[in-house]
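Only a part of the assembly is drawn; its chains keep their places, and the rest are absent.
Here the chain labels run A and B in written order, and each chain numbers its own residues starting at 1.
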Amino acid sequence: MKKTLKEIAALIGGRVEGDGDVVITGASGIKEAREGDLTFLANPKYASLLKETRAAAVVIEEGLQVAPGKPLIRVKNPSIAFSKLIDLLGPKKLVFPEGVHTLAVVSPKAKLGKGVSVGPFAVIEDGAVIGDRAVIRSGVYVGHGAAIGAECHLYPHVIIREGCEIGSRVIIHGGTVIGSDGFGYVAVEGIHHKIPQVGKVVIEDDVEIGSNVTIDRARFDKTIIRKGTKIDNLVQIAHNCDIGENSIIVAQVGISGSTTIGKNVILAGQVGVVGHVTIGDNSIIGAKGGVSKSVPPNSYHIGIPAMDATQFKKIFAAYMRLPQLVTRVRELEAKLAALEGRPADDHAEATND
Amino acid sequence: MKKTLKEIAALIGGRVEGDGDVVITGASGIKEAREGDLTFLANPKYASLLKETRAAAVVIEEGLQVAPGKPLIRVKNPSIAFSKLIDLLGPKKLVFPEGVHTLAVVSPKAKLGKGVSVGPFAVIEDGAVIGDRAVIRSGVYVGHGAAIGAECHLYPHVIIREGCEIGSRVIIHGGTVIGSDGFGYVAVEGIHHKIPQVGKVVIEDDVEIGSNVTIDRARFDKTIIRKGTKIDNLVQIAHNCDIGENSIIVAQVGISGSTTIGKNVILAGQVGVVGHVTIGDNSIIGAKGGVSKSVPPNSYHIGIPAMDATQFKKIFAAYMRLPQLVTRVRELEAKLAALEGRPADDHAEATND
């Protein structure tokens, strides 16, 4: 890449502030930027990095006041603008050849749309349907009667079990398993008998799912991930869950069976949610939180078990000063004993210090 | 499916209460049921759903009293009866063709039982033995000298490393890795040297293992999962563990090396257990619990570190009222100071509110 700042501003619909003839030869983050790089400032709280960055110029928000220095491109949303730039000028995107690789196994009873790419060692079973321009990478398994929407990208070794339905433009990263049996048994005299899991998984449009994720099929009916939701690596979603639109589920979260997650919810890393509860729309659960009961919309919960964040912070502050509280109680006991004219009780076992 | 309630009662050995001529056209859970569906009530605490369900009839426990309404089928165990029904009348089970797919690689030194199915892109190495009627799905890897019992079902991309032994009727879901090297190193001057892991994994009969699970081989000897135990998705079991019979290990649990888990134990979701400890028979560890020392049989532990549940609840109740306790101590200090005729000490830093 070799373009002037002016040319780039035109490409991303921005306005140059400073020298528009600076030559840009690369693009990167504000910390890693090298000479000649264009970078961007997405979060005003990192504005101090503008002084340190080696970048030649910076994409920055319209109204944001910064000390004079580097030439700028002013845009409405620097992060979006920069992503657009990377798409235009960044590393060339890999193109996967249209057609079915000779070493793929595609059932004659499967239906492939236009422009589909099927890599080597992929398996597409009877009755599966693959939408137009979908990319089925090497080693992917698409089960009997499963449906994959248009322009999906299934990375190597993804497994879509029988009967599952994937919407359009869904991205699923390597090693993820969609539609394995829900974890259900009934115990009779200590022996666990498997409960048939005859439902499916439905994943709506524009969902992205990370690597080595597991999403189980429903006992009956469906486990559903609604449109626009993004799921990070190593997440577990159990049978019969209903995950709302545009939610963010960070790595290693686990959601137990039949739980409902609302729209625009954020579950931070390693959160666990018990079964049969509801997390209301727009709620946030802090990292490692353990949700043991339903949570209202627009709330912020943390802790194990998870509680309202304001309450948690108050309690936790007192917890951090517990040894001092013990000392104060001991002092009170001594003073009271003195007032009463008797020796203080021995609570030494309680002090541990 | 289209049968009268009477006909179904005969199939599952139940007794009709109410109109036996009702025509049943489907089967599903009590909440999702549609008109014409048969459903079931497994847990009396959900009896209130009987009024709301759209189901045409309900499979229910022998003695359970319910308000008159829908026709019923009375059975001893509704969940078992319903599973049987799904097996009989539910979606047709997939059948995998007997024989070895032309695009599988099976060593001439491997031994395959009768009626074995080996899917495309599966690899079966020298000396491996596959039991009768086992189903080895596409992309499965069975290592040198590994043994797979009769009627096992290994879902796509399962890896069984060399020398591991799998019993009969074991189900292993997609992407699970059995027998990877235990995590063992010895540090010499800051460099970690790999300790050879030359043991194996033994999985006994009737075990089921979820997707993307990892079970490591022993340093010497064996890591063992005993018969009838059920393991959910994304569980980690380290080298040299011994997991007892008929235990339930929920998703994302991690068990460190050389730990022994008893029979009929339940480890709830995201539990962690340190190495070299024992969890006694019939014990339960609550979700997210961190077990740091051995736990006796028939116990129930929760928390991080895990403690007896009764003790935990007592302590946790006090924890939830810590800010109030701080206030009470402050009041005591003020009153005592008044009694002593001096100003109260300043503990403002302790209150945080």
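Everything that follows uses one rule, which is that a residue touches a chain if its C-beta (ideal position, glycine included) is under 8 Å from a C-beta of that chain, and two chains touch if they have at least 3 such contacts.
No experiment lies behind these values; they were computed from the predicted model shown.
**Student:** For validation: placed chains = 2, all identical. Expected total copies in the complex?
**Tutor:** Oligomeric count for the entire complex in this file: 3 copies.
By definition in this document, only the chains that are shown with their structure count from here on.
**Student:** Measure off the straight-line distance from the CA centroid of chain A to the CA centroid of chain B, and report it in whole Å.
**Tutor:** 24
**Student:** Would you pull the chain A residues touching chain B in the complex into a rising list?
**Tutor:** Listed in rising order, the residues of chain A that touch chain B are 103, 105, 121, 123, 139, 141, 144, 157, 159, 161-163, 175, 177, 180-181, 183, 185-186, 188, 190-196, 198, 212-214, 216, 219-221, 234, 236, 238, 240, 252, 254, 256, 270, 272, 274, 290, 292, 304, 307, 314-315, 317-319, 321-322, 324-325, 328-329, 332, 335-336, 339.
**Student:** Going by the contact rule set out above, which residues of chain B touch chain A in the complex?
**Tutor:** It comes out as residues 27-29, 32, 42, 77, 79-80, 83, 86-87, 90-91, 94, 101, 103, 119-121, 137-139, 155-157, 171, 173-175, 208, 210-212, 228, 230, 232-234, 246, 248, 250-252, 264, 269-270, 287-288, 304, 319-320, 322-323, 325-326, 329, 332-333, 336, 339-340, 347, 350, 352-353.
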